[in-house]
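Report on one structure; see the data block that follows.
Here the complex is missing one protein chain, while the rest keep their positions.
Take a look at subunit A:
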């Protein structure tokens, strides 16, 4: 079968070659044209093709861009996402106007000034006013874009507020894990990469009492309308936290914690209603090449109403409670507190909760 296809291809190639040879010989037999004549005939064709190309391609570009707008734009679900998208579309407006004007002028010149026998090109080596103008105008336009961009960037990267909801995201080949500070102390406990093992995947340092109520989640839950600060780290290689609907992207770097703060504006349910798609889910993807499973490093993301979010947090079991074996790593003096904070033991009363402080 593949032999037949192969032979067929070879046959076609031979035929093409023969056609080429024959047409070549025919031109020679007809007498060699001078270069000028030759360029005269094909020249107009090429010039015309450029005009056709311009009209068709600009036409398709504008048609597709408007017609399929909904398909290639992602809905926005964060506060800063609205700013950056506005910047994006402002830049789009400015550049598409510039692009269209320059393209049209260029292709029209190409067509209009195609070779004509006897015409002489204009000797026009420079014009300083013109050059000055088209240096200064783009510079001004770019300056405006830069300054709007800078303001947004500074706001986005400014330190998070004290009240921000802190969540740790840990990347590894090829999965994401989230760690929440726990409702009792609302503080993330310490960790050390040397303490990581098959079970203690965060490398939790259980001598730190703040770890006791920390809990793990394979789904990223975030509250709507409250600032969230992601503390991002990686265990093995680079990864990148990418939350497309929230316009969030930040690399996960081994040996260095990175931060990104944002505020979600629509719960999962609201987004489902808005899109009319009851099975819609937010997702977290990896955006930095990290190996074989890079393309499958997905984490489901859920945005809850703040009350539902608090409810969800309360319902989660502390990591220590799920892995009671690790209680032996807790210093003797803190054992009791660990049992209480992790929820392994009923809290005898408010006073006991204070022991840890």
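Rule of thumb we're sticking to: a residue touches a chain if its C-beta (ideal position, glycine included) is under 8 Å from a C-beta of that chain, and two chains touch if they have at least 3 such contacts; residues count from 1.
Note that contacts and distances are computed from a predicted model.
Peer 1: One chain isn't displayed here; going by UniProt, is it "Septum site-determining protein MinD", "Electron transfer flavoprotein subunit alpha", "Cbb3-type cytochrome c oxidase subunit I" or "Phospholipid/cholesterol/gamma-HCH transport system permease protein"?
Peer 2: Matching "Septum site-determining protein MinD", "Electron transfer flavoprotein subunit alpha", "Cbb3-type cytochrome c oxidase subunit I" or "Phospholipid/cholesterol/gamma-HCH transport system permease protein" to the record, the invisible chain is "Cbb3-type cytochrome c oxidase subunit I".
Peer 1: If I consider the whole complex, including the chain that's not displayed, which of A:51, A:238 or A:327 touches that chain?
Peer 2: Considering all chains, including the one not shown, the answer is A:238.
Peer 1: Of the residues A:103, A:207 or A:269, I need the one that contacts the missing chain.
Peer 2: Among A:103, A:207 or A:269, only A:103 touches the chain that is not shown.
Peer 1: Per the definition of touch given earlier, which of A:55, A:146, A:199 or A:218 contacts the omitted chain?
Peer 2: Candidates A:55, A:146, A:199 or A:218; residue touching the omitted chain: A:146.
Peer 1: So that we can see where the missing chain sits, which residues of subunit A does it touch?
Peer 2: Within subunit A, the residues that touch the unshown chain are 2, 17, 20, 24, 35, 38-39, 42-43, 45-47, 49-50, 53, 57, 61, 64-65, 68, 71-74, 81, 83-85, 87-88, 91-92, 95, 98-99, 102-103, 105-106, 109-110, 113-116, 119-127, 130-131, 134-135, 138-139, 142, 145-146, 149-150, 152-154, 156-157, 172-173, 193-194, 196, 198, 203, 235-238, 240, 242, 244-245, 247-251, 253-256, 258, 279-281, 283, 285-296, 298.
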